[in-house]
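Have a look at this one before I ask anything.
Only one protein chain is missing from this complex, and each of the others stays in its spot.
Every chain is named by a letter (A and B) in the order it is written, and numbering of its residues begins at 1.
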Amino acid sequence: MSTLRPLPRWADILLLPIINLALAFIVSGIVVFSIGQNPLAALEAIVGGAFGNGYNFGYTLYYSTNFIFTGLAVAVAAHAGLFNIGGNGQAYIAGLGVILVALPMQFMPWWLTFPVAILAGAAVGGFWAFIPGWLQAKRGSHVVITTIMFNFIAAAIMVYMVVNVLKPDGVMAPESAMIAPEGRMPKLGAFIPWFKNTDVNFTLLLALACLVGVYILIWHTRFGYAMRALGHNPTASNYAGMSNSRIIMIVMTLSGALAGMVAVNQVVGVQYRLVLDYVADAGFVGIAVALMGRNHPVGILFAALLFGALYQGGNELQYVIPGLSKEMVVVIQALVILFTGAMEGMFRPGLQRMFGLFAPAPKPDAPPAVAAKES
Amino acid sequence: MTSNTPSGATSAQRPSGAADASEFAIELRKINKRFGPVHANRDIDLAIRRGSVHGIVGENGAGKSTLMSILYGFYTADSGEIRVNGTTHAITDSRHALALGIGMVHQHFMLVDNFTILENVILGAEDKALLGPSLERARKELVRLAKDYRLDVDPDAVIEDVSVGTQQRVEILKALYRGADVLILDEPTGVLTPAEADDLFRVLRELRDQGKTIILITHKLREIMAITDYVSVMRQGAIVETLKTSETNPEQLAELMVGRRVLLRVEKGPAHPGEVLLSVENLVVKDDLGVTRVKDVSFTVRAGEIVGIAGVAGNGQSELLESVSGMRDQSAGIVRLKGKPLSLEGDDGAHRARQAGLAHVPEDRQRMGLVTAFEEWENSILGYEDDKAYGKGILLDIDAARAQARERIKKFDIRPANERLKTANFSGGNQQKIVLAREMERNPDVLIVGQPTRGVDIGAIEFIHNQIIKMRDAGKAILLVSVELDEIRSLADRILVMFDGQIVGEADPATATERDLGLMMAGIGNKAAPQARVAAEGQRE
Partner (left out) sequence: MDLVIILSTLDATIRLSTPLLLACLAGLYSERAGVFDIGLEGKMLAAAFGAAAVAAVTNNVWLGLLAGVGVSLSTSALQGAAAITLKGNQLIAGVAINMLAAGLTTFLGIQWFAQGGRTPALTPDSRFGNMTLPFADELAGVPVLGQIYSELISGHNLLVYIAFLAVPITWFVLYRTRFGLRLRAVGENPKAVDTAGISVIALRYQAVLITGLLCGLAGAFFSIAQGSGFGNNMTAGKGFIALAALIFAKWKPVPAMFTCLLFGFLDALQIRLQNTDIFGVTVPVQAIQALPYILTVVLLAGFIGKAVGPKAGGVAYTKER
């Protein structure tokens, strides 16, 4: 095992994810085939449904917007060695912050509401992740377990708030009052007619800005350097004098704030009110996106586009091929997580061996790949 | 055996055929094992006489533990043959080795911390599916073993509550309970106090006298001379010599171990100590488990001198280093730098220590001093990433950091000269140079150095030693901690001896003998040891 040399960078960040993705598609295809449907027709329906025209592509981008945020949330935490599995809860409860500023400001121009909504969503989402971060840093509670618990606590709070506090009298559906048209985020279709009246809105630009911001944060700031040091080797970061507990708390807060941006997209960009369960499972899709994208903003952009396309295409699928439901997409997504995240060991050694065959033999005086440890 | 092995002395130990095979409990023939590019064992031939204590000695990384792990079935050899009592066996796993009567006491104990001693003893050697009868039998057996070998333990004590010495007894009992005739001990005294080590040797002698075969792996020549009947010397994965202990001496063994006469005297002029730069006053430090490891320690280090702290590993040196450098909170005491108290509390204490002018080369570079997944240039700013030289505001100036890393690579002759290479791909010596370059080039007032040459090749050792002396001559205060007594003696201008968390004595390296220091390190007496016979030069601690 230790005789195998690490993969070339391009194979690691490009080839391996593509192989895993292909495998996920093949397995899903087998499932589709086994129930008597044509997998290729299904794939065609998904691709057409996602990219076929401006309308479809608009929805693809709308889904991708959410997935960029949750993917970044997972990736930022992962760089510091933390697994934030609570993106769902953070994105969900951030909606409270967004609606609580959006409703009072609803008659102001959207470009005033927008930044305030961002701040509010970031603050509430960030706070919801800060607590698990604080518990991990100061009390040693495992952040994975705590964030799972916080997903459920968030769900309970949101039901209570929407039903008992935010629901206007006389309305039956569990949802808040509507935001007046002035306070709503413009849709991209208003500027680019090709998108028609689809849900993709200005928040997409925020998502792209977040991608750039996270790239700079991780690779071009001192704090990014510190969080990567912590993620790779907490003893070394302590030796270096970085405050590990402070980094954990800040990173979790940032991660939660990024997840909270989903609420901006949903509440002021699409639904114009607070409804129940609007996050769907975007937080969990973020895990797949971050894994696929190798925790790199560029990778995350493409992975989010891929999953956005799968979600939108999956929605169209059931209309094109009766009997095939959009849950097919959840299966593909689960397989991607399984293959790229948990079963990565399946292909890496084989690939390494393959590259080993074609690579020149190491020079005899080359430094050993494995530093000799104590015998 | 390798071609460069002197013949003759080993011929008596060579298995010469099936006829006298029963004379040997274990015979290894042409064993080879590689880990990637590292040839950990090459063409090993070794025969272990039944009823003897056979030492295997060699420097760290010589391949001793790998060889024994192969014998114990933990690894499989790439090629070669293992004979147990004259019969060839392909030992595939530990269970197989145990069945053949081979037991092993690992360097890091293989015990389940929250189990009782009894449960640990029977783990893997239970008789039936139900535990009750097995526990009964083991309890009786422990009483018998305790009587036979004077190995008393409380069967119902939980491992995490008992001393390290007792834990080692449990490991020996585990092997004996499984009916081991051959007992392999891997660096058994590294974690023991001198008294515990003495008791271990007594047990080993009793085991041998009752017919057991003992294989003792160590890098301490003193132990070889004290307890073994035969000794094999390993160097760079090969056995270079097997000797009768009574017919050799530490000088010869030391020479065989390192391959050439060791020149441990480092060229250095006299020290010109100036003002006190570092002063430690009444320091008390606890470890992660809350045990007090540094007990009321005070000392000073002046400009232009190297103060060496000698001691057996585990007597509080690590905690002392970690505390003074700000990595570990202190329970009491003050650390002053140029007279000013350092505030080291909190998990960013090391940051404040650095800013005050204290640099730290840590004991364990892979675990602490480096992020091995980082590129070289990234590690060259570790701990100094907030410095103005590496950017403005919150941003990191990568070009500046890389340019500086390239300069240091040249200056410290770090190879390969590529600042974009992952640090894990550098050899031990070059990794250490990366750390040294980073800490020394900051021009600190005080430099704290722990185990500067552990796992470093001979060529780099000289370079590192010279760098440390250069720092001293530049008027820096240097605190050096090493378990290699020779290193302390050749580098330090003053030696402090640490035992059981305290400074138990001070010595002048020019006049103190190895024996004086050894006694102090063992916590016995001080430098006044009248009839002390000078211990053999070159003997390594």
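Keep in mind that, in the parts below, a residue touches a chain if its C-beta (ideal position, glycine included) is under 8 Å from a C-beta of that chain, and two chains touch if they have at least 3 such contacts.
Owing to the predicted nature of the structure, the values given are computational and were not obtained by experimental measurement.
Within the complete assembly, B:S94 is the residue of B:S94, B:T292 or B:N418 that touches the hidden chain. Residue A:V144 is the one among A:L100, A:V116, A:V144 or A:L208 that touches the chain missing from this view.
Contact with the omitted chain, checked across A:L7, A:I157 or A:V320, is made by A:I157.
If you put the missing chain back, the residues of subunit B touching it would be 35, 66, 72, 74-75, 93-98, 104, 106, 110-115, 119-120, 122-126, 128-132, 134, 174. Residue positions on subunit A in contact with the hidden chain: 2, 31, 35, 83, 85, 135, 139-142, 144-146, 148-150, 152-153, 156-157, 159-160, 164, 281, 284, 287, 291, 323-325, 327-331, 333-335, 337-338, 341-346, 370, 373, in rising order.
To be clear about the criterion, only the chains that are shown with their structure count from here on.
A straight line joining the Cα centres of subunit A and subunit B is 46 Å long.
Against subunit B, in their complex, subunit A makes its touches with residues 2-3, 216, 220-226, 228-229, 232-233, 235-246, 362, 366-375. Every residue of subunit B that touches subunit A in the complex is listed here, in rising order: 34-38, 40, 58, 60-66, 325-327, 346-354, 360, 362, 366-374, 378, 381-383, 385-386, 390-391, 394-396, 398, 415-416, 424-428, 430-431, 455.
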